[in-house]
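All protein chains but one are shown at their positions in the complex.
Letters A, B and C name the chains as they come in the text, with residue numbers starting at 1 for each one.
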């Protein structure tokens, strides 16, 4: 296939290379001449402008933020004005609100638009180890599937609304960031008690952070089935308090644990004391007006 | 070996059974007659009191909270008054402060004391699938290692201070609880955008929650090596803001995301903008007075 | 009147002096000999023990924490065993739970018990400027009213349950502490923009922190009358976001503002966007299961 590629930074470069390795042709553009020189060595054609790169079967974009995407695709002259058969596949983590705006603008210009955010860091992109979250017109996704296969190990399809890809990506990143903060709080607690944070995190990761546990909890929360409890909310509250007390004695603030405590109380005040502690998810839902 | 067992509720019962399966003898006590009747069927002897169960090579206790442990082991007459060779192995999730008190009291009475909290739910205890965190006198741990082998799949040794077991346990539970809250926030976000929370959590768990990622991050945070960045803090802040904005548009409060945002700002204010986003762990440490 | 006084530290001493100035006799006890020597100079008799001080028409206690009160009044032999006419007036900020325990214990011993926490720092106690929150048996309160008049400028009566005094005291202290944190966040914001925190706080305190505003808001929240709005919740959310953005640009974490943002979203998700911004109080109530 003939593929345009806009944005060949660390992520984009790794993805473009894999597309070429799979036998497709890439015509790349980037505002950095150095980035273009590098991808040219890998065999890509160099476009003279973003507008010039926007052609062929599909154009992949991987740009750093909303402002740059707005400048090119909405305020700029990159998008064809009279419709096109070229599918625009945006792999960047745009905001949900801006994705809606982009999708509407492409519809107006009659240019097929797919949002295809990815999970994976540059090393994983290089190893063709990305998870791709594709959302938008299913026929357009079907047409570019060979490109997704060239770039990632799995494509998840999330329906017709491009923004769904961004919601899932944003939610996933939030969860990883929460883990990092939680690890940080655990490491501070360990250090304050003169223990090795390496050792404590090692134990926890190897004991409890294995995939099956998360599959189980994701199922309980996703399906909202909190009974019978494996470990109930009152025990969850007790454990949150143990962490808070342990931190208090050695002067370690634990803001996540504080939020957990408040949420357990909220859950208990609403009659969920005897449900599984994953029922803390009901609090987030109720506060968003989602529990009837 | 001859083993006393105090507290044969759901967890204790499963553990006692595995000890017997491995060929040891168990003499059990519980305040519930029904629990005792059940473990008797499995072949255990029944003690007439907690005091009566406290004997043999080791006594394992698995009790629900500090108050009950205080009543038996400190205010009660369960502990021998003139020293003993029986090792007391406390597997309950006692608080860190109370564990220090228990350890001191056992030392005074010259009764060997091991804190051995466990990671695992009752099903895992039944399958001999527990991770055991043993801390206390190494010789005493050595003596009861066959019992640990009978109950769990792995014993982690955490040094001479019994409380270290409880700090690690409390920290691990805090991390799991944080994940559950994070999943709850992600699910609320998905639902507010009319997406399936099952599908979104499924994608995230299968894409990014696999062990290697956590091993990597646990190493970065444990060893405090945040450079070169794989994904830097400014991008972390950007992602936290994407989540907050996405939530705002559909009225989803995201308290963890709010804490993350504040912590990224704290990190950036201290010069860490260009470090890996796992450097958010420095904030928790600095606030606890642990960064020099 | 004949008054026993247990605990003549900074607060207790100032209160005992005013009682004597009003013509009553004081018999004092404190574990500190220095504190006793000082109050003796002011004309007090010195008791030989807390038990010895517990007599006369009423005994006032002003002790630093639950543990010390437990040691004296529950585990110790201070309370008469066979009932007494002496009213025990506890002015310390005991916890709500411990106050219930104390009240029950006094009832068992047939000793009248009044909880009378106070608002005011030592200087205010010295100036007879305390606000006294009295709760317990109304007849007992009536008997000791002359002593309250000698110590404070106003006595608020809070019904028959002694703990009500402690709930109100704890709630009031929480509100003051929140103001201090809010001032701290405002001062950090001012400094980060190179402004004088003295000047900014001075303006705010003199412009908006005057009593009438708080009387108005306390009335709205206390009576739950949020319509018509003076300033609506959407504007409240807008303002919270302005603060968060202003902080973000200069790297100032604002945890209270983050909590406010989440609570405004919660309120909006429950249909309160057009109500007065004081309707944020509905969120706290709903989360506690108090909104039907």
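In this section, a contact is a pair of C-beta atoms (placed from the backbone, for glycine too) under 8 Å apart; a residue touches a chain by one contact, two chains touch by 3 or more.
These numbers were taken from a predicted model, which means no experiment stands behind them.
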| item | value |
| --- | --- |
| Residue of A:42, A:57 or A:262 touching the missing chain in the full complex | A:262 |
| Which residue of A:89, A:254 or A:290 touches the chain not shown here | A:254 |
| Where the unshown chain meets chain A, residue by residue | 244, 247-248, 251-255, 258-259, 261-263, 265-266, 268-269 |
| Interface residues of chain C (partner: the chain not displayed) | 65, 93, 95-97, 119-123, 131, 133, 154, 156, 158-159, 163-164, 166-168, 170-193, 195-211, 213-215, 217-219, 221-223, 230-231, 236, 238-240, 242-243, 245-247, 249-257, 259-260, 262-263, 277-278, 280-285, 287-290 |
| Chain B residues touching the omitted chain (full complex) | 255, 262, 265-266, 269-271, 287-290 |
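What we mean here is this: only the chains that are shown with their structure count from here on.
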| item | value |
| --- | --- |
| Chain-level touch network, classified as line, ring, star, complete or other | complete |
| Distance-maximising chain from chain A - centres being C-alpha averages | C |
| Chain pair, most C-beta pairs within the contact cut-off | A-B |
| Chain closest to the middle, measuring from C-alpha centroids that were averaged per chain | B |
| Length of the line joining the C-alpha centres of chain A and chain B, rounded to whole Å | 29 |
| Where chain A and chain C are represented by their mean Cα positions, the distance between them in whole Å | 47 |
| Distance from the mean Cα position of chain C to that of chain B, given in whole angstrom | 37 |
| Where chain A touches two or more other chains, by residue | 255, 262, 287-290 |
